[in-house]
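Missing here is one protein chain; the remaining ones are kept as they sit in the complex.
For reference, chains read A, B and C in written order, and residue numbers begin at 1 within each chain.
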Amino acid sequence: MTEWLFLIPGFPLLGALINALFGERLGPRWCGRLAATMPLLSSLVVLAIWLGPGAEPALLDRLWTWMAVGDFRVDLTLRVDDVTLVMISIASFVGFLIHLFSQQYLRGDYGERRYYFYLNLFVAGMLILTMANNLLLLYLGWETVGLCSYALISHWYREPENAWAGRKAFVVTRIGDTTLLLGIFLLFAQYHTLSISTLLPLVTAQPAPALLLAASILILIGAYAKSAQFPFHIWLPDSMAGPSTVSALIHAATMVTAGVYLCIRLLGLFAAVPGMLEAIAVLGAWTAFFAASCGLAQVDVKRVLAYSTISQLGYMFMGVGIGAPSLGLFHLLVHACFKALLFMASGAIILIYADDHDIRHMGGLKYRQPFLRWTFLAGVFALAAVPLISAAFYSKDAIINASFLVAGGGVPYALGLSGAVLTAGYAFRLYFLVFEGKPSELEGPYQMGWGMKIPLALLAAASIGIGWLQFPPGWPGPHLWVHWLAPELGLPPRPIGLEGGLLTLVGALATFLGIALGYWAARRERAGRGLSRWRFLASGWWIDGTILRLFPAPFYALGRLLRGGVENLGVQGLAQGGLRDGLRLSAYALARGENGLASRYAVSMIAGLLLLLLLIWSWPL
Amino acid sequence: MIVSLLVLLPWGIALWLSLAQRSAVALTIAGALAEILLCIPLLAGDPSAVVAIHLPLLGALWQLQANPLADLFALTTALLLPVALAVQWRHDEYLHLARILAVLQGALMGTFFANNFLGFYIFYEIVALAAAWLILRSGKKDRRAALSFLLYTVTASLFLLLAVLPIYLNRGNSTGIYDFSWIQLSGSDLSGQIQLLLFLGMLAGLGVKLPLFPLHGWARGAYVQSAPAAALFLSGATVLAGVYGLVHWAVPLLPQGALLFSPAGIILAAIGTLYGAFLALSTSELRETVAYSSVSHMNLVALGIFALQEQAWSGALFLSIAHAVLAAGLFTVLAVLEARGLGSNWEGLGGLFRRMPRFGAWTLLFFLMALGLPGLGNFPGEFLTLLGSFRVLPLWAGIATLGMIVNLVVFLRAYERSMLGQINPRLPAQIADLAQREWWIFLLLGAASLYLGLGSQTLLSDFAQLLPVHSPLLIGGAHGH
Amino acid sequence: MIFLGFFLLVVLAALLLGVLLLRDAMYGVVAVAAALGILAILFYLLGAPFLAAMEILLYLGAILVLFLFTLMLIGPEARAAAARQSWRSGWPLGALLLLAFALALAALLWQQQPITTAIHALGPALLGRALFGPNLWWSEAVAVLLFVVIGAVLVLHAGEKDHD
């Protein structure tokens, strides 16, 4: 079995390659079909692992040595354990559904072939990222998905804003990538290995506090930039310039969760630094709260979902931080399902409204698109964590409740709970504005084919039902998830008994409070007095604008300064000009001696000869 | 014997082209391919040395011997020449360019294989002259650029010669054998301070070719004003002479000096890396961006060399070979633009992707390579260089690492300005996408880049054997593990 | 022997002074020829009989005769014209040279230890073996050079002819 692991990223990679080399001959339709087949094949291989040996003990597939110099060695080794298995299942299967959805969604677009190339490449990159046993190989996948994110955000490159948004996303995440690289340097300098499975025992065996602190901060910045955590979240709302399917796959289900995944993988590293996990929890909860508050004031349907993604990722980090990584991973899975659903549905909505993203122009969609309405509603339920009948109730609320038990968990709990209220608020505000009320006259006719309906239906079912894998402790019903992951991630703190019941009740109340808030917000919005008029919230607490004002300008100014000041004046002017003019002047001076008088030549020749003699005579040898 | 042929064959071709001026295309291509074939037995290992023109007190001037690093660099150079010729295919300047390129290539082979310092120096000067000639006679035929290149290199290489003379005299006095051969010059017992001084002198001569940070003044003119094919060869192959000189001559001859200079060198090169990247950021045209990014990359190579550390050295050598592929790719991009009559000025570009999607895709590939995307050719070199030097001087290596961010902005912006967005109304209505020949060049270079990026070990394992030859320091573990 | 040496030196000095001061080139050439004769004796005394013979044969017999031919080709009126503007006003330079000569002589004579090597004659056989043994390539190179010189002179002469 293990020697077939390379097929998992190999299929999409092959698809991308075929597409790049022969795509022109295949034509866009067949490119699309080919591209969709590849993640399906990958997910079949993953399914074979689920059904076959499982991933315990971890499966290893060593391909070849990438680089080896002295004590530095990086093998291309793929590793699948239970955590990885979850991730590759999401990446391949959700990836496949989104490919399938794209067949109709993107038909006739001007960059179809390019789209499928990058989508396949992205799936391959994501699979490599998750299956990497080595930090550098992980970095390879990390950057590949970053590239695909860039290329797909600026997919509709003819609008300069889209290209700009793509660049913004790439640059912000690249800042994180660079710090991640520095963290890798630090770790290697200390432990002489980059293999995760060798590194983590070493970290516990030979702790180096200062270095580990620096390394974990650097790596965490990388994770935050990738996962759009405060204050690196600024790229995600703008990334909505890409097609909705891209937002579904990359900016909701998979790539942005890479940071969370990295934190789960390197939990041993963070745990070795005192106070680090607590900081992660607080920052995660803060991001969850902050982004949810921003989501409440957005008018672009996709920006609502983008802020929602940031917020949900915050919950995942919070889960990791409070020592419940298995719950974080659970929420990652749940979120992948419902957010992919919501994004794809919003893509359909946007098509129906003829590329209008503004939810204030929408309304009453439930009459003409009942299927869309019910699937969307399933996603909204999951996002708002409606008790019992939504998956997030079992994942997100579990994280919030677990944080209550942890020492110093008060702040995360409070932030998380208020975030949950806001979450339900913006989720239902979105739903009410789009689907309820009077039908908008902007609505156009649009028929979803099976290729679009099947993914939506599957994901809607998952958004409702997948939570039943893991009921709260003490409840009747299966408790598969946490115990299954316990060998990898340990058992998280879970509230049980009366305390657990009370916390669950509070969480449920928060959701209902949020639904009420959403209803209220939607009504005010209809009346034209909505929260979107509150610039502070709508602009995301002015953070994006502030950062854009603070950082790029000095950056470019430095470039101009170096060019104008140092290069043009100094290097080109002084150094080069000085050299040239110095030579020219001395040439003139010498040329004055070259007057054609042979006798003077004789004199200077003899003088030179004497000088040479003197030099030889006085040479200290 | 083969090594002599490697030098003489291109020179013979150049001579033939000057005299006969016939069948230039077939002959040059055949010659270029023959050079590649000649390189292959070298890689298999051909240690025989050719010794001729023996002069008393100086040693044999024509003393050519293969060594693993030289073989790799020679092969890289040999592979670049057909690319440069193919890029320039059937342009008016072809004959001219082919002739000078042949001279340049022969001289480069000479610098790689010369086992006698005077021989190396003479070849090195021929390289400088031929390169200046190339700038003067190709592209915009800019005299200032050619002059500036010539001034920089010739002035600087005087220092190189002056710095080696004391080593020669010192060795001659202590052994009684006055000879400029490598084996005779290495192992001098000069004191560290003097070695440092001499190392600086050699660095001036060799660093200017890289070009190292404060000595890079010629680069803009040379890369921007000459024809793309010429700039391709200059930035891809000619710089190798500088790298080779540092690795094969400067460091082994003056190990103590190199060690003393190491921290300053790392700082200098780190500054240079960032400096080049920042300059590439604010340019008025695409060619300038490419030129400065090349400067930035070569400073990174220098960083790796100065670190005197195993991984950094491997990385630097790897990067210098990868940089050849990168330069070929980027300048081919420029050549394609030029062949369609498009300038490289930003004002004349924009939205090209819509007209030339194939071209746009390949351009993106090479831009990605330039910004150090893992999986493509530049990354292993950059990574190893930075990793290795990080273990020596973490702060400055870390600062150099930030150059990756700048590089990203540089190339994404360049891509955005040239390829994406609205079609520039100044563009002609009809622009042909890549021709078959251009597509093949890109495909080969792209495949090379991917191979370097993913199969890096095939090259790196070669370095493992050759490193001890070139730096006794690395065995002693100057900055070892 | 030493006395003979000093005598030769004095005669040489007188002859060279003559070359320096004589106006007419013809006299100058003759004086140089005489000086070369003295030199030939010196060579002999230095143990180089073959070179002494060559000095007479080559320098006196060939080179200086070439000078004389040239002077005759130039003609008397040109010689006279040249003689009229014989020296430039270079007396500081002359004084400097004289000073340098004095210094060199002083450095030579006031040595701590005189050179007391006995001089053996090294004959032509030895020279021939040296010339055609280790120095064969140099000898050949010089031969080629002399051959080239003939060509050079011919070229110079050819150019002269079609000018007339």
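In the analysis below, a residue touches a chain if its C-beta (ideal position, glycine included) is under 8 Å from a C-beta of that chain, and two chains touch if they have at least 3 such contacts.
As a convention for this text, contacts and distances are computed from a predicted model.
Colleague: Given the options "ABC transporter ATP-binding protein", "Dihydroorotate dehydrogenase", "NADH-quinone oxidoreductase subunit K" or "Autoinducer 2 import system permease protein LsrD", which would UniProt use as the protein name of the unshown chain?
Modeller: Result for the unshown chain: "NADH-quinone oxidoreductase subunit K".
Colleague: The chain left out touches which of the shown chains?
Modeller: Looking at the entire complex, the absent chain's contacts are A, C.
Colleague: Pick out the residues on subunit A that sit against the missing chain.
Modeller: Interface with the chain not displayed, on the subunit A side: 595-599, 602-603, 606.
Colleague: Mind listing the subunit C residues that contact the chain we can't see here?
Modeller: 1-2, 5-6, 8-9, 12-13, 16-17, 19-20, 25, 28-29, 32, 35-36, 39, 42-43, 45-48, 50-51, 54-55, 58-59, 62-63, 66-67, 70-71, 73-74, 78, 81-83, 85-88, 90, 93-94, 97-98, 100-101, 104-105, 108-109, 111, 114-115, 117, 119-120, 122, 126-127, 129-131, 135, 138, 142, 145-146, 149-150, 152-153, 156-157, 159-160, 163
We adopt the following convention: only the chains that are shown with their structure count from here on.
Colleague: Based on which chains touch which, is the overall arrangement a line, ring, star, complete graph, or other?
Modeller: Other.
Colleague: Just the number, please: Cα centre separation of subunit A and subunit B in whole Å.
Modeller: 37
Colleague: Could you give the separation in Å between the centres of subunit B and subunit C, each centre being the mean of its C-alpha atoms?
Modeller: Distance between chain centres: 56 Å.
Colleague: I'd like the Å distance between the centres of subunit A and subunit C, where a centre is the mean of that chain's Cα atoms.
Modeller: Computed from C-alpha means, the inter-chain centre distance equals 92 Å.
Colleague: Quick check on the complex: what are the subunit B residues that touch subunit A?
Modeller: 147-148, 151-152, 155, 169, 173, 214, 216-218, 220, 275, 278-279, 281-283, 310-311, 314-315, 351, 353-354, 357, 361, 364, 368, 373-375, 380, 383-384, 386-388, 390-391, 394, 397-398, 401-402, 404-405, 408-409, 412-413, 416, 419-422, 454-457, 460-461, 463-464, 481
Colleague: What residues on subunit A touch subunit B, complex-wise?
Modeller: Going through subunit A, the ones touching subunit B are 20, 64-72, 114, 136, 139-140, 143-144, 147, 150-151, 154, 157-160, 163-164, 166-167, 170-171, 174-175, 177-178, 181-182, 185-186, 188-189, 192, 555-556, 558-560, 562-563, 566-567, 571-572, 575-576, 579-580, 583, 621.
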